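A single protein chain has been omitted from the complex, and every remaining protein chain is retained in its original position.
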Amino acid sequence: MLSALHGLSQSLDAYLVLAGVLFAIGSFGFLARRNAISMLMSIELMLNAVNLSIIAFGAFSTSLNVDASVIALIVMASAAAEATVGLAIVIAIYRNRKTPLVDEYDAMRQ
Amino acid sequence: MTGLAGLPLVSLVTFLPLVGAVIIAFLPSGRPQLVRYAALGVALLTCAVSIVLLVGFSAKDPAFQFVERADWIPMFGIQYKVGVDGLSMALVVLTTTLTAISILASFGPIQNRVKEYMISFLILEVGMTGVFVAMDLFLFYIFWELVLVPMYLIIGIWGGKNRIYATIKFVLYTLVGSLLMLVAILAAAFTFQASQGSWQNAFDVQTLAAYAQTGAFGGTFGFLAFGAFFLAFAIKVPMFPFHTWLPDAHVEAPTAGSVILAGVLLKLGGYGFIRFALPLFPEAAHTWAPAIIVLSLIGIIYGAIVALVQPDLKKLVAYSSVSHMGFVTLGIFVFQQQGLQGAILQMVNHGLITGALFLLVGVIYERTHDRTIAKMGGLGSKTPVYAAAFGFFVFASVGLPGLSGFVGEFLTLLGTFVANPIAATVATFVMIFAAGYLLWMFQRVAFGELSEFLRGLGDHLTDMKPIEAMTLVPLGALVVIFGLFPGLILDLVAGSVAATLNAVQQTAPVALGLWR
Amino acid sequence: MHLLPSLPFAVTEATPISFVDASMYPLLISLIPLLPILGFAFTALFGRRLMARWGRGAAEIVPVGTVIVVWVIALLVIVPALTHAEPFGEHGFETKLWTWIPAGSFQVDLGFHVDALTAVLLLVVTTIGMLVHVYSIGYMAHDPGTWRFFAYLNLFMFSMLVLVLASSWVLVFGGWELVGLSSYSLIGFWYHKRSAALAAKKAFIVNRVGDVGFALGIMAIFVNTGTMNIQDSIAKLIETPAAALTIPLPVVALLVFAGAMGKSAQFPLHVWLPDAMEGPTPVSALIHAATMVNAGVYLVARANPLFAHAQEAMVVVAAIGIFTAIFAASIAFTQTDIKRVLAYSTLSQLGYMFAALGVGAYAAAIFHLMTHGFFKGLLFLGSGSVIHAVHEEQDMNRMGALWRKIPITHWTMLVGTIAIAGIPPLAGFFSKDEILGEAFKFAWFDGLAIGYVVWGVGLVVAMMTAFYMWRLMGKTFYGESRVDPHVEPRIHESPWQMTLPLVLLAIPSIALGMVLGLPLGDSMLSRWLEPVFKESEAFLYGEGRAYQLFGIDGYLILASVAVATIGLVAGWMLFGFFRTRGRRSTVEAITNANGATRFLYRASLNKWWFDDLNDLLFIRIGGRVAAFLWWFDRTIVDGAVNGVGFVTRDAGGGLRRIQTGRVQNYALGIAIGLLVMAGSFLLIVGQPR
Amino acid sequence: MTLPETIPFLGFGWDDLLFMTLAGVMVGAALLVVVMKDIIRCGLAMIVCFAALAGLYVLAGATVVAAAQVLVYIGAISVLVLFAIMLTQTKSGPGSLVFQTQAFPAAIAAAILAVLIAIVVAATDWPEAASRVPTSAVDLAKTLFSDYVLPFEVVSVLLLAAVVGGVFLAKRERGGND
Partner (left out) sequence: MTTSDLVLLAPFVVAILLAAAILVIDFIAPGRTVAALVVTFVGLTLVGAMVVVTGQHPGTAFRGGYVVDELTTFLDLLFLSIVALTMAFAPDYLEGRGLPVAEFAAVLVFAMSGAMLIAGSADLLVLFLGLELMVLPGYMLAGYHKTDGYSTEGAIKYFLLGSFSSAIFLFGLSFVWGITGTTSIAGVSAYLTQVVTGTGPLSPGLGLGLAFLMTGVAFKIAAVPFHYWTPDAYQGSPTPVTGYLSVGPKIGAFALIIRLFGDTLGPLAAEWNIVIVVLAALTMTLGNLVALTQDNVKRMLAYSSIAHTGYMLVGFAAYGAGQIQGLEGLLYYGAAYTFMNLGAFAVIAALQKRLGVTSNLSTFAGLIRREPALAILMTLFLLSLTGIPPTAGFFGKFYVILAAVQAGSVQHNGWLTGLAVLAVLNAAAAAFYYLRVVVYMFMRDPQGELPSLQHGRLVWAGLAVATVLTVALGLFPGVLLGIVEHAAEAVTQLAG
């Protein structure tokens, strides 16, 4: 019955599900973690999930094949840019608040 | 056709106060007296122009006159179109006159921030006149809303101690109604556009009215749209049960504010019914009429009864307004000539008489800084002239024949009787209550020995000053003139009345009747 | 047999008499109401200054002068109108000033109509009005507000004249309200007196109750006929078949009668009149005895065809009239305030008039209106003189034995008393007897039972009237003096301005009956008024009936004279004449009696508790209702409005809580939103297309 | 010697095995990233995860992307993150609680999300789900500089902007606090 797994790596669904799972994990991290940086990392996970799905799509269609890689690269770059800004902001607020725990940043509410 | 010497007179009447306001804005606020006289000058000039208009107006022809039009937002066929027919004419003159008087009446009472006050007042006049002359729904709506702002400031800045509550209540309440009306306006305009395939004249009142004659605004749509209009106007009038903003607003507003509020603002509602609601939705009007008549009757009696027990002079007059304006809506919705003419007459008279009553209350308030009836008494001996003037307008308000109040009320009642005797009978009983609350109030204020409270004031309690008398004399004169020659107004508005009536097809009178 | 044959108009067949050219009449008629209003305006505006500057005389000259002029002009109009001279003819002359209310089909002229009926009223109003003005000069000699008083009097003259002259219902209503106003101002003339202020208000409001009916009646008339002109509308009303009328005729008639009840203080709207005595006595004489209170009678007489053609209405009128008559008389028995006694007697007499109208004795009613106007005016002015003499004391228990001190007043009042009592040949006898006789015959010949009732009760009332009038005389002028000793020495007869009118009024009180009431059955007055009433009378009685002096009418005369005499004698027994004998005991015996008598006594004393009833109904209960409604307005109506506001704001207050300030919460919110969004999209996509 | 087509006893191909291994590693590492207490370890776990992901890219034939993945993520971003961690760790270490109070609902939401995606993926019949084709670097370069030149340029601008802002925010205020 394990042979049911045969050709798993040949199926787009597998990759996409994987991507979905990764995305879900990332979002869980984002919702659950308190530390700003952990949340940042979670976001990175989600972006990677996106990339994975893009690559997967590309891998299984001749027409999209090349475009997939290109898009993935571009997404990566933008992710990098986001990370830069994000970390800068984290550092800035850490200077003010002396804590990386986001749920303690609730001076403004309601 | 524009004005006599090719002048755009209507626009002149409408926007002259705006010009004045701008000029006043540049006067030094350090010199209130200058500002006051400037404002008065502008108001009088406007009044004069409106008189010129009246003179040039031919009551013979029922059509709109002095019409000026220019494309404004062609994309929607929105135009700047103004003109006057008899109805507008009467109310415009009423507006300009009362504004001038109110400004004069503010000389004494308003001591701080005179400049802002006068500017607000003049802008208010622009709005009110505009509503009466606008012949384009969009334009009308703009003026309609424009009225809110200055009134909001006048009550809110120069009002009594509870002014902010009152003014916000006033604005919000009015706004709810008028915004729904906006939706209805758009719907109507669009229905027209959809049928014509173009926006040409889609907001033009006459065009739409003519279009409505084809029954286009019937059915559920008409019913709902009329409902929206009704809400807007009923709140302004105000009809029971939408009247509760009025006592608060009146009590808090400065004297002149109350005068204009009662004298003109309430008329916007009645005018709206006649000019817009009926011609645009004749079918729905008939459907709604019974309900509206019942509400009016309740308002008439209820307002009077509640007025009986008011401890505060202004509140009493405010509730009397509810009662009196009930006649207006009653007269309108019996779809009957005498009723409608009476309603219009009643609007004018109520403007003059209630305005005067508020002025008189203001006079006493100036001296006592109190309006509690219980504290008054015996003014007859201390300030005879004041008491006499008060008495005069009280009886005018009671509806004494020979003074203007009577004719309007009687015609309204008569019209109602023709349409529906039962309703008329109910309404007529207000004659008793009106006499009740007014005479009781007058007795407690003017008769008897001078009260402790007033005696305490000593020499502060002076009789009327000339300037105060000057504000009242014209009103009194008009009350007498219109009492003896109501024809002056009736003939003026006859045309509009006829037009409105055959717009609503004076067919089936309301079917509550006993003998119908 | 004619008395005073020299009198120009005392000729049997009314030969037309006219003093001026016909074209003058419009002007003259218009001047009659116009002058008084001008007088009012002038006095109201300048009277105060004139009085301060040149004394009261300066303030009085204009108003009094005006009224005298008006009286003269009025005579110029009255005589030809009564004698049916051109342009008046039988149906009167109408003149129009301008169209008052032009409202499409509803056209109201501001115009005047003068016929015999109008003329009679004009005669009463202007004559008594003039005399009262003169009298007031003396009576108000010490009042600081004289100018105001005369201004009001002129205003009243104007209003009353408009009322009687008006050619259209609406204008009648106008005068109707205006006399209400002037009566209000005059009752409340001493406004610092709370009782006066209250009485004035009460008078106006109670009148308004009747006016509601009148107003509705007018509207009904318009709906039925489409015209407001009195003559035309009446003509239309009676010729239109009942079925074709929107509003049934009886309803119309009764609505109009409601107005009359208010003005003429008929039960149950009688409550205002006694209180109205708070006003200065000349006012009571003029307005509340001689003129205004007759307006109701005039109105019904004017509208007589309406009633004639609506028998139900007639019955109601008669019933209410005669009931008021006896009801008021019963109260007059025990009142001690001299003016109140007269007031109740006025009520009672007005009741007579309505009873007469109710049984179709229109001419008789008007006749009584005239005679009563004069002798009641006389009595009131006399009482005023008495009050004046005893220094503003009105309680008869503090008078007595005055007849020597103020002889003129005494003798004139005695004339008045005998006149009202109905002793021939004084005026009262003729009019009252005619009423009773007509009532009886109405039942006898036309078989309407109400006639017997009116006659029977009428007789009783006649007796009572004679009795309480003598009681008044006795308590005031005879017996031993109960006057305050300090005042006693200073009692004096009134000045000539006051006594002269008394004398002038005494003359018609004596003679008027003989002048107008003879020959019996075909009197001068009835001939004058014949055109006004002939239609109705024809409708009611068919062909006229021969007058049988030595038949039924004779017995009726005897009956009424008999009861009047009995009443007088009874009064004499109890309240004496010139000299006192020990009769007080009997009076006390009655006042202290037990059982029914006691009840009746107390009922009469407390005016059958009517004021208390009104107080309960309108002040207490009504006040509660109003207070409740106000509470309702603030709490329910306004509460709802504010409620919406509060709810909205609180909703906002609640919603803002979801903004916790914690990113993760926000994120979770977004995530859930995402899930919902995804779900809904999948659903939408899932839909078959 | 050559390997058999399918792995004995297991019955599926080698690359299937490879796929499963990488996937397992990746998911495991990802989970560690979001659940571990010590944030530094989280950072390291993230690196592992990214590496596994690179492996998957290779498996999917996108070698260039895989390379980029190694360079950008492992080489740059992760390091950046680690630096940030160092900078922001108070001596006391991370707050006692790793998780938000709402961790549980968050977990549920995430689970639902995963399931949802899975179902959708399963339910969708993807266009031309043929067999994988490897990507040639040359074509990639061609495409990048022909079709995708605008995005490419924009990305550079994006990075520039990010750097400018990042520098401004992160640099200490002269005389500023801390």
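Order as written gives the chain letters A, B, C and D; numbering starts at 1 within each chain.
Everything below uses one rule, namely that a residue touches a chain if its C-beta (ideal position, glycine included) is under 8 Å from a C-beta of that chain, and two chains touch if they have at least 3 such contacts.
Note that the structure is predicted; figures quoted are calculated from it, not measured.
Seen in the complete assembly, the chain not on display touches A, B, C, D.
Check B:37, B:152 or B:223 against the missing chain and you find that the one touching it is B:152. Although one chain is not drawn, the whole complex shows that of A:21, A:66 or A:81 it is A:81 that touches it.
Residue positions on subunit A in contact with the hidden chain: 23, 26-27, 30, 36, 39-40, 43, 46-47, 49-50, 53-54, 56-57, 61, 63-64, 67, 71, 74-75, 78, 81-82, 85-86, 88-90, 92-93, 95-97, 102, 105, 107-109, in rising order.
Of the residues in subunit C, those that touch the hidden partner chain are 645, 648-649, 651-653, 655-656, 658-659, 661, 663, 665-667, 669-670, 672-674, 677-678, 680-682, 684-686, 689. Although one chain is not displayed, its contacts with subunit B can still be listed: residues 72-76, 116, 141-142, 145-146, 148-149, 152-153, 156-157, 163-164, 168, 171-172, 175-176, 179-180, 182-183, 186-187, 190-191, 194, 221.
Rule of thumb we're sticking to: only the chains that are shown with their structure count from here on.
Taking each chain's centre as the mean of its C-alpha atoms, subunit B lies 38 Å from subunit C.
Shared interface positions of subunit D, i.e. residues touching 2 or more other chains, are given as 100, 102, 106, 109-110, 113. Under the contact definition stated at the top, the residues of subunit A that touch 2 or more other chains are 27, 31-34, 103.
Residues 2-3, 5-29, 31-38, 40-42, 44-45, 48, 51-52, 55-56, 58-63, 65-74, 76-85, 87-92, 94-96, 98-101, 103 of subunit A are the ones touching subunit D in the complex.
Residues of subunit C touching subunit B in their complex: 48, 98-106, 110, 170, 173-178, 181, 184, 188, 191-192, 194, 196-198, 200-201, 204-205, 208-209, 211-212, 215-216, 219-220, 222-223, 246-247, 623, 625-627, 629-630, 633, 637-638, 640-642, 645.
Contact residues on subunit D toward subunit A in their complex (touch as defined above): 6, 10-13, 15-16, 18-20, 23, 26-27, 30-31, 33-34, 39, 42-43, 46, 49-50, 53, 56-57, 59-62, 64-65, 68-69, 72-73, 76-77, 80-81, 83-85, 87-90, 94-95, 97-100, 102-103, 106-107, 109-111, 113-114, 117-118, 121-122, 126-133, 135-136, 139-140, 143-144, 147-148, 151-152, 155, 158-159, 161-163, 165-170, 172, 176-178.
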